[in-house]
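This is the structure, below, for whatever I ask next.
A single protein chain has been omitted from the complex, and every remaining protein chain is retained in its original position.
Chain IDs A and B follow the sequence of writing; residue 1 opens each chain.
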Amino acid sequence: MIRQFVVVIVTAFLVAGAAFAVAVDEKPLPDPVLEAQARSLMKEIRCLVCQNQSIEDSNADLARDLRAIVRERVALGDTPDNVRAYLVDRYGDWVLLKPPFNPSTYLLWASPLLALVALALLLFRRQQKNETRQAAMAPLSDSEKAELDKLLEGEQ
Amino acid sequence: MINRFIPLIIVLGLFALFLARMNSGENPKELDSVLIGRAAPQFELASLQGGNPPLTTADLKIGKPVLVNFFASWCVPCRAEHESLMVLAGQYRVPIYGIAYKDSPDRSRAFLTELGNPFSKTGIDQNGRVAIDWGVTGVPETFLVDGDGIVRYRHWGPIVGDGLRKRLVPELEKLR
Partner (left out) sequence: MAGEIGHFSLIWVLVAAAIGAVLPQIGAVKGDTRLMQLADRTAYVQFLMALAAFAALTYAFLVSDFSVSNVAANSHTLKPLLYKISGVWGNHEGSLLLWVLILTLFATLVSWRGAKLPLRFRARVLSVQSLLVFGFVSFILLTSNPFLRFDPAPFEGNGLNPLLQDPGLAFHPPMLYLGYVGLSVSFSFAIAALLEGEVTPLWARWVRPWTLLAWVFLTGGIALGSWWAYYELGWGGWWFWDPVENASFMPWLAATALLHSAIVVEKRDALKSWTVLLAIIAFSFSLLGTFLVRSGILTSVHAFAVDPERGVFILAFLAIVIGGSMALYAWRAPKMVPSGLFGIVSRESALVVNNIFLSTFAAVVLIGTLYPLFVEASGAGQITVGPPFFEYAAAVLMSPLVVALGIGPLLAWKRGKLPKAMQIVLPALVVALIAGLALVWSQSGGVVMTAFGLGLAVWLLTAVFAEIASRIKLWQSPGNAFGRLRKITRAQWGMSIAHAGLAVIILGVTVSEAFTDEQLLVMAPGDSTMVAGHTFTFDGVAPVAGPNYSAVRGFFTVAEGDDFVTTLLPEDRVYSNPVMNTTEAAIYPLFTGDLYAVIGEAAGGNRWSVRLYFKPMISALWAGALMMMIGGLLSLSDRRLRLGLPTGRKKIAVKESV
């Protein structure tokens, strides 16, 4: 929902720039297979000036240039990994909407399973503990009950 | 019975993280340059002044630090930082290369005629591809390159206010 706020604060210089900058005519690649590949790549690349959208979604000038680069690279026969590497080489891991799998993100990628196991253990073990506690308090036999009644009466 | 302390510990950890980030003084919108410590990218750009030789990567390896400034006549903050560039060129005697980003050469020239020309060499990057090779996200951006052509510092946004003497100049002095 917040994207447009971002658009609002999009650094004033680029907005101003877009109006005068040379318009880039956007042509899809003639080969539909390559175009589809390029498009799916664009969805994975974060727009640099609009913060939280992909270059596929963005009207920003720089996003358009990057789309053109992605198309060019794909048309030249680069694999998706090559294209990603090309952009990471210039802008860092930050441009990848899908964080890379490396030591600093192991924790992130494992978090769904880790959190799941931790919470499951927490909740089910708590229940189990409750069960054992209840089992320890087995129902009283008749004689025990009578004795308890006597004790309680004595207290009153 | 350590369980009951877990939420408290997590919450305290989160607050420590928030506090650290708020005190870091970094602009969350600023993207760090990946070029720092690496050789500047290869490029060759025609000069704004017809007849002058093109601006190339070789111009960066001149044995002393230089600045590479991406600017455009349509960019308002570039106008704001221009005075700083004049000071750098005049007072600090540092060569500055100006790369006109996505701008018509006529307008770029008019811009420099109007405000003064701090650049020892210029280049025209009309389609913005060289800027992308430098990892530029918007103009103005200024790179500090050492005598061997290695990028040492990137100044994001206009060099205004404290930016010049507190950030850029100290980095420059380090290389001298």
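Note that contacts are C-beta pairs under 8 Å (C-beta built on N, C-alpha and C of every residue); 3 or more make two chains touch, one makes a residue touch a chain.
What you see is a predicted model, and the numbers here were worked out from it, not measured in a lab.
Against the chain not displayed here, chain A makes contact via residues 1-9, 15, 23, 25-28, 44, 46, 51-54, 56-57, 59, 92-100, 104-105, 108-109, 111-113, 115-116, 119-120, 123-124, 126-127, 130-131, 134.
Mapped onto chain B, the footprint of the missing chain covers residues 1, 3-5, 7-8, 11-12, 14-15, 17-22, 24, 26, 28-29, 31-32.
Here is the rule we use: only the chains that are shown with their structure count from here on.
Of all residues in chain A, only 11-14, 16-17, 19-22, 48-49, 51, 61-62, 65-66, 69, 88-92, 94, 122, 126 touch chain B in the complex they form.
For chain B in complex with chain A, the residues that touch the partner chain are 3, 29, 31-32, 34, 72, 74-78, 102-103, 126-129, 132-135, 137-140, 157.
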